[in-house]
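Have a look at the structure below before the remarks.
Shown here: the complex without one of its protein chains, the others still in place.
Chains here go by letter, A and B, matching the order in which they are written, and residues are numbered from 1 within each.
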Amino acid sequence: MSLLRRFLRTPEAVAGALILAALVAMALAAPLLFPRDPLSIAGPALLPPFQDWSLPLGTDRLGRDVLAELFHGARTSIAVGLAAAATSIAIGATIGTLAGFAGGLTDEVLMRITDAFQTVPGFLLALAFVSVVGPSLAVVVIAIALGAWTGPARVARAEVLSIRERDYVASARVIGMHPLEIAFREVLPNALPPVLALSSIIVAAAILVEAALSFLGLGDPNRVTWGGMIAEGRAVLRSAPFLSIIPGIALVLTVLGVYLAGEGFVEASAARKRQS
Amino acid sequence: MSVRLTVEKLGVSYRGDGRETEVLKDVSFELRAGERLAIIGESGSGKSTLALAIAGLLPAGSRVDGNVRWPELGRQPINGRDLGFVFQDPSSSLNPVLTIGEQIAEVVRAHLGMAWREAYAHAEMLLGRVRLPDPASALRAFPHQLSGGQRQRVAIAEAIAARPSLLIADEATSALDTIVQADIVKLIEELVVEDGVSLMFISHDIALASQIADRIAVFRHGRLVEIGEAEQIVDAPREAYTKSLLAAHMGLDTPSLLSPEAVA
Partner (left out) sequence: MLLLRRRLIGAIPVLLIVVVGTFLLLEAAPGDAVDAYVGMTGGDAGLIAELRQTWGLDQPALARLAAYLWSLAHLDLGYSVTFSRPIRDVILERLPNTLLLMGSATALSFGAGSLLGIVAGARPGSFRDRFLSIGSLALYAVPGFWLGLVLTVLFSVQLRWFPSSGIETIASGKAGVSRALDIAQHLVLPVAALGIIYLALYLRVMRAGMAEIWRMDFVLAARAKGISRRRIVWRHVARNALLPLVTMLGLQSAAMLGGSVVIESVFSIPGLGRLAQEAVGSRDTPLLLGIILVSAVLVILINLVVDMLYAVLDPRVGASEESA
């Protein structure tokens, strides 16, 4: 049975896939539906939701269209979530492969560095990095990856340790391939699947960290972010709580969608493995 | 001798992945009081399923046909109270994080109505009965601190704690090395005689089984192939399958107790 059919068999996975599809549609449609700068003023300030159908979700303190902000915010969340996860997995897989394949002192040093990164709270590290380098989308992505690469590194190392003694690695040694070439051509691709299984958790965590950074005013100031919207609404939390609540719901649904789809995918591939 | 256990047309099937697999078909036999019956078969013959079915320990989703009756009891048997069960591998059948004392005492407490303090004292006595050295300190030990043979003695102490009338030993010696194996078989034999317990000794090793059993039942593919007195089965088997079992050096999975290779 195909992976997709197995995936679609669990209702949770389908729900996750639907949420993610809606999110991607929002992100793609944002510039078409709301071509204006979402940070520009669209109407009277603090218009509650469901009052004016040209501004369905109302406006914020500065009269910006909440729905437009929500759509454009989806772009930031997806971009940061995917980029940060890709960066963490790339860094983690590289370091884990090097450590596991080289062994000895290299392994020891790299693993102590991994320990050090796991000892420092990732969010504090991200905070310090952004505050030192200055907030921009790329910096936020790197800041998040700084705290998230250690998981993939450990998994990759463990996989590499089990793979490096196998026959095809030995034969690559015999034909005189360069060790680094063996590590990254022969070993890494085979060590990757369990590392990639972590990706949904990393994407979800990255989205949450980005939101928290933006909430503290450390997101890219030129982009709409859901975390920034929540922070913006906080000033009028007592009179207009919806301004903070609406982007938060979008955030919860997105992260939930990532978890559900990820879990469904892991289960489906495990089931396929059992069958074969 | 009175009949202790009657198995009538017992059938068991497991459901899983939309299919139903029949693992035990139309099995009938009797077990008398104080009798020692060996159940022999290769892995997959259904012999362990038979043991689990008698103890009511089959996994959820299994279907059971036929009957298991306990004529002397006149009620449903209670695990631990009426039947004791010794599993194959004592390194996995004992809880790794509880003391030996607690694991024996909990059986005593559940079935003999003792308080914890008395139950521990009783557990110490039981450890003496299964001849574990220094029972008092063994009470406070954890499973990993004992050897494989000692762990199996503990498991036997748990099984006989409430003086059940039936002891089921499911491959109880096959995870142990040959010398320890012989000791454990001897211990089971003695306890069975002392307490007048009926024994179901499940094994893949027909030689080992013939040492301990009064009667032998041979299983294959979920069916009872033949059942009879131990000497008759060993010396004059009726079924071709039993003959092939005996011919195959009396051991199927591992070297048997009597085979010379096992010692080398």
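Keep in mind that, in the parts below, contacts are C-beta pairs under 8 Å (C-beta built on N, C-alpha and C of every residue); 3 or more make two chains touch, one makes a residue touch a chain.
From a predicted model like this one, the values you see are computed outputs, not experimental measurements.
Considering the full assembly, A:133 is the residue among A:4, A:133 or A:270 that touches the omitted chain. Among the residues B:25, B:69 or B:111, only B:111 touches the chain that is left out of the figure. The hidden chain makes contact, of the residues B:10, B:53, B:155 or B:245, with B:155.
Touching the chain that is not shown, out of A:78, A:140, A:230 or A:268: A:230 (per the contact rule at the top).
Contact between subunit B and the unshown chain involves residues 55, 57, 78-81, 84-85, 87, 89, 92-98, 106-107, 110-111, 142, 144-145, 155, 158-159, 162.
Although one chain is not displayed, its contacts with subunit A can still be listed: residues 12, 112-113, 115-116, 118-125, 127-129, 131-133, 147, 204, 208, 211-212, 215-216, 218, 230, 234, 237-238, 241, 244-245, 248, 251-253, 255-256, 259-260, 263.
Here, only the chains that are shown with their structure count from here on.
Between subunit A and subunit B, the centres computed from C-alpha atoms are 54 Å apart.
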